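A protein chain is absent from this complex, but the other protein chains hold their places.
Letters A and B mark the chains in the order given here, with residues in each chain numbered from 1 onward.
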Amino acid sequence: MGILNNALPDIAPVRAVDAAVGWGRGSSLWPMTFGIACCAIEMMAVYAATFDLDRFGAGVPRATPRQSDLIIVPGTVNAKMAVRVRRLWDQMAEPRYVIAMGACVCGGGPYVKWGYNTVKGVHKIIPVDIFVPGCPPRPEALMDGILKLRENVTREAVFARREATARILDARGG
Amino acid sequence: MEALELYAVDDRADVYTEELKLNLGPQHPSTHGVLRVELRLDGEIITAARCDIGYLHRCAEKIGENVSYLQFTPYTDRMDYLSSMNNNLAWSLTVEKLLGVEAPPRAQWLRVIMAELNRIASHLIAFGTYGIDMGAATPFFYAFRERESIMALLERPSGARMLYNYIRPGGVAHDIDERWLPDVLAFCDEFEKRWAEYNTLLTTNKIFIERTKNIGVIPRQMALDYGLTGPVLRGSGVKWDLRRDVPYLKPYDEIEFDIPVGEGTHGTLGDCWDRYWVRMLEMMESIRIIRQAAVRVPTGDFVEKAMLKMYKSPLKPAAGEAYMRCENPRGELGFYVVSAGGASPIRCRARGPSFCNLSVLDALLPGCMIADGVAIIGSLDIVLGEVDR
Partner (left out) sequence: MNEQQLHAKLLASGLPGIGELDTSARDPFVRVDAGSIVAVLTFLRDDHDCRMEMLHNLTAVERPDAIELVYHVCSLARHHALTVKLSCPRPDGGNHDTWIPEVPSVAGVYSAANWHEREQWDLLGVRFAGHPDHRRILLPEEWIGHPLRKDYVYPTWHDGIPLELDAIPLYEPGGGQAAAEAAAASAAGAAGAAAKAPRKAGEPLFQPPAPLSTRPLAPGGKTTDTPASELGSH
């Protein structure tokens, strides 16, 4: 019961707090500077002047996972890199969100059939919130994905993230 | 007043220091991709460095043995994803050499323009990210503004912003529209003004010069020994450019352009500043090439008619092999393809320039500080897609 069990009653003051916190979180999603492959260049184009992600509050990329809310995974993840991607995700603090950008991380992409060491989709390594397909997705597509994530984040309850992640980790055995 | 005694920490026998092992990458803002360098540090100074690559190994050579020659073209795009047109060009020329065909003149001139536009786009990223490595964020935004213009231009014939899959064996994929060449010339006019702006940002910036002069000096013999090519080689004073010395496209013989080389302007010949300046000058040389080529594109076919059948059934070159190398923005990309008469090659080897350029890092890093190490990695201008393939 209560905050410690992530089970708050659904009354107006709690909903107001959820809305306020959700609005704050959604307007300041700080991504991690993480670029793997070609999609990273389109991600950089989204940060740059023509498409400007900063106007949505998400334009303060942090180099360290411990300070970032969002990890955009752009580019093929292979066996060697998957260990590091998982480690980076583990180091992020709650609430954390993942956008899988590009066909390679959505489901293997062009390397799905003959790639012997590519992971066919980063959702096998870390839980993904938004999939942005494309090879590479246009900067507008990535922005669309980030805005959809922002809608989701705005509507989340304050402690919902922690509970959802705890459920996933329990189901997987930690 | 008693004099202050200043201790040199190194000389004190009672201060115990230890070598620190530090990991640079694979997630790092300055490693230009997923590169990992194992550093051993004495304070801030690097005593030993070891590159660990393979974080973007995407089995390109195995894929080449399993898909057809035409189907491999998009995979060449994704190797050096910043200069896709040049990769496509190298692959197409290799397949054409294997088949013994030649692209029609219109296709060749269009290929030259595409390759040079992509060279500018690639050097712009080198310029922008090099600024970020040094801590200067402004050049990045300027560079991407120009890159958007180039990508809009290249999107019109090919349909894609970045991984074009446009230059194919036999010619190019689609023809250009009638307003494309005048727009390219308009871009050239615009770019020349912007290039002057870039020089005020970084080239003559005292802090940038201090951070790049006499850093990462590559002597001529070392460059040749390690197989370095491209601006890295030319920054060490070696005037070698495949477009001039081993021409792979006929139009390059008819176009006037210079080969910029480093001259040790601010420090030793072959330092980071020389390599940076070679890239800046090459952007202007590319504009010169594009201006000359854009008014000389002949009419005619944009793809060799005999090759159009590759869209219906896979090409099956006779048994044999071919090695072709092209001047990419990062160096010389070589494709070695061995055919046994089937629809796919039995060996499809890509000699990536960034792979060879990066091998010199283990020898360059010891002795400099970490910040200088970042400057050196940035000046080599590597793309991990090409290092790992």
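Just so it is clear, a contact is a pair of C-beta atoms (placed from the backbone, for glycine too) under 8 Å apart; a residue touches a chain by one contact, two chains touch by 3 or more.
Fair warning: this is a prediction, and the values are worked out from it, not measured in the lab.
Asks: With respect to the chain omitted from the figure, which of B:216, B:334 or B:378 is a touching residue?
Replies: Among B:216, B:334 or B:378, only B:334 touches the chain that is not shown.
Asks: Which is it among B:57, B:78 or B:291 that touches the chain not included here?
Replies: Residue touching the absent chain, from the options given: B:57.
Asks: In the complete complex, the non-displayed chain touches which residues of subunit A?
Replies: These residues of subunit A touch the chain that is not shown: 79-80, 82-83, 108, 112-114, 116-121, 123-128, 168, 171-172.
Asks: Which residue numbers on subunit B touch the omitted chain?
Replies: 53-54, 57, 59, 61-62, 65-68, 71, 97-98, 100, 222, 224-227, 229, 238, 240, 245-246, 313-314, 320-323, 325, 332, 334, 336, 338-347, 349, 351, 355-356, 358-359, 363, 388-389
Keep in mind that, in the parts below, only the chains that are shown with their structure count from here on.
Asks: From the C-alpha centre of subunit A to that of subunit B, how far is it in Å?
Replies: For subunit A versus subunit B, the centre distance works out to 31 Å.
Asks: Across the complex, what residues on subunit A touch subunit B?
Replies: That would be residues 32-38, 40-42, 44-45, 48-50, 63, 65, 75-76, 78, 80-81, 84, 88, 110-111, 113-118, 135-136, 138 of subunit A.
Asks: Can you list the residues on subunit B that touch subunit A in the complex?
Replies: 26-29, 33-34, 54-59, 62-63, 66-67, 74-75, 78, 81-82, 125, 140-141, 144-145, 147-148, 161-163, 384-385
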